[in-house]
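A protein chain is absent from this complex, but the other protein chains hold their places.
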Amino acid sequence: MSRSYETSSQWRLMWRKFKKHRLALIALPLLLLLYLTAVFCGFLAPNLPETRFVDYKNSPPQKLRFVDEEGKFHLRPFVYGYKMEIDKESFRRTFTADTARKYPVHLFVKGDSYKLLGFIKSDVHLFGVKDGNPLFLMGTDKLGRDLFSRILYGSRISLSFGMAGVALTLVFGVIIGGISGYFGGWVDTVIQRLIDLLISIPTIPLWMALAAALPRTWSTAQLYLGMIVIFSLIDWTGLARVVRGKLLSLREEDFTMAARLSGASHARIIFRHLLPSFYSYLIVTTTMAIPTTILGETALSFLGLGIQAPAVSWGVLLKDAQTLQTLAHQPWLLWPAAFIVLTVLLFNFLGDGLRDAADPYK
Amino acid sequence: MATDESVLLEVRDLRTYFHLDEGIMKAVDGVSFELKRGRTLGIVGESGCGKSVTTLSILHLLPAFAKLEGDILLRLNKGERKGSVVNLAKLNPRGKEYQRIRGGEIAMIFQEPMKAFSPVHTIGNQITESIRLHRTRDKKQAREIATELLGSVGISNPAQRLNEYPHQLSGGMRQRAMIAMAISGLPSVLIADEPTTALDVTIQAQVLRLMNDLKAGHDMSVIFITHDLGVIAEMADDVAVMYAGKIVEYATVEKLFQAPAHPYTIALMNAMPSMNGRGERLASIEGSVPILMNLKPGCPFFSRCGHAVKGLCDRSEVGLTQVSPNHWVRCALANQTGQGAAI
Partner (left out) sequence: MSRSHPAILEIDHLKKYYPIQKGFLRRTVGHVKAVDDIRLTIHEGETFGLVGESGCGKSTLGRCLIRAVEPSSGQVAFTDRSGERLNVLSLDNKKLKKLRQEMQMVFQDPFSSLNPRMTVFNIVAEPLVCNGIARGAELVRRVTDLVERVGLERSHLNRYPHAFSGGQRQRIGIARALATNPRFIVCDEAVSALDVSVQAQIINLLQDLQRSLGLSYLFISHDLSVIEHISHRVGVMYVGKMAEIGETEALFAKPLHPYTEALLLSKPAADPAKRKERYVLSGEVANPASPPSGCAFHPRCPYATERCKTDTPALVEVEPDRYSACHYAGELQLQGKRQS
């Protein structure tokens, strides 16, 4: 037992345990990176999400190259332009790399102007090709919009939705669960029966019904908030149960009794003794709930009930990949799904690690 | 052991080490003892001394990070190879033979019966399952044996109790039911790990008497683990006192209580309130039991011992010394005088 162990607070002990969970340790920085990407999407994306490159509809991803067709190595990566041909029989456009047109990729290039963080006007992009030439790392959609840029922009809504939805859920869950657990008696009974009722309704149809009730005339921002409220209204039940259960068991702990006998007020007992004991549980539950919420938003948007185009979220983007035909000919349209899967997996790994660390005293 | 027919179980230099992230924990460190037919061996010590791990090692009920070394020799009491000796330490812990030995040759009862019983099956199902594994395949016959067993451990209405779930019984009854399940495979060795610690004193007396009756009736030998010297005095024929993973004193129960020789044993006895006059200060042992990791060389009791000699006790490992017939002590001071620690 080292000296530092003896004076370690709960958070330090949790960190010690958390560090032993390899996957979680990898997931944490990756998730941070994803969220940073969402925040600085304007700067990171080479194009704007709504810019159409009419000559490049449904074009496949360009390869980032270092070695040209003559076998010469270039320190600066470049992409080839596309030669478009229309198949006379199927009227299908096919794109082949045009080795004659070489576009070097530069850092900090000037391009379309955007607002960083919503208020800093800028036209500098982290990388791109000069003179408005195309750079489609993940291909384009049927209107010729850059999918990579759209995914980055879409992560704003998709990722923030998880956070915001769970935050509101947390508020509902903690307040209602807290009331239920702290007061007990008939209040508890009524709340618990209400939760039983809510849980017994199948979630997806309920979501769909509520989402369909949102006025079509609402703006994207209104829709976004509306959807968050819907999710929280349905999702708080699980969290409320966790809060109540934990509160009930903590209330019975001897140290709570000891605090009462020491003359501690209700507020002090709640804030000094009860809450710190379950912050860690709340964090775990919350972390595990975020991916569910992200998936929920994706599902609804995919079905056309959630966020509506022209706003972009990963669910909206996936809507383009609904038919088998598009999947067969434009498989790159599935890129948003890869991001969703990655995010959900990372959150689950993180949640696993946090759960193992949540009670460092066992 | 091969020659002495009266020895049922012999443990030789048993070492059970736990390989943890923080280091190697020597939970059991070189323990040797023998269990003779019809006798009760008591293992006594404070929490963390390794007494439970010792017996769990015999049945190899250990976590994956545990490493076991040494010999655990068992004389088989039934089957074709009756009378021959197997080394449990060399046996595959998940193998068929070990499975037959657990319950069939060696059975175990615990402090907390809820650990031994599954909460979702009736007592009857669990006991008959064990009977069918070790005694008869016939379902009806197994149930009859189970009823008889429950009656023999003093449970009223045994036929009806068979259909009840563990949580429906009181603590004492549960303990009796667990004993019934343990002896259902007709084991020759019964290991009891603090079987009465969670019980009230009047119920404890009942269970202790029951165990002695069953031991006599079923020709069993018993290893009895406890922290309570009173229970040891009541139950054991031979006693091993454990401290920090080692046996520090090994003697017949009469010798141990008449002439305890290890400073730890003596201190433990003196710390018992009943050994002291009312209201007097108790002769407590200062400090606490060491954590069994990165122990310094020498006697593990060194830092708490009132008789420790610097430069002698803290230098090298102390071996067991025979101080009189059937009485061994692991104390450097006992070595010197040849008759117990010079205390």
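Should a chain be cited, it is by its letter among A and B, assigned in written order, with residues numbered from 1 in that chain.
Heads up, the rule we're going with is that a contact is a pair of C-beta atoms (placed from the backbone, for glycine too) under 8 Å apart; a residue touches a chain by one contact, two chains touch by 3 or more.
Owing to the predicted nature of the structure, the values given are computational and were not obtained by experimental measurement.
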Options B:V231, B:I247 or B:C299, residue touching the unrepresented chain: B:V231
Return the single residue from B:A27, B:L214, B:L268 or B:A332 that touches the missing chain. B:L268
Option touching the unshown chain, where B:M173, B:A192 or B:A261 are the choices: B:M173
Contact residues on chain B toward the hidden chain run 46-47, 170-173, 200-206, 208-209, 227-234, 236, 253-254, 257, 267-269, 271-276, 278-279, 281-286, 288-289
Residue ranges of chain A at the interface with the undisplayed chain: 1, 5-10, 13, 253-255, 257-265, 268, 272-273, 276-277, 360-361
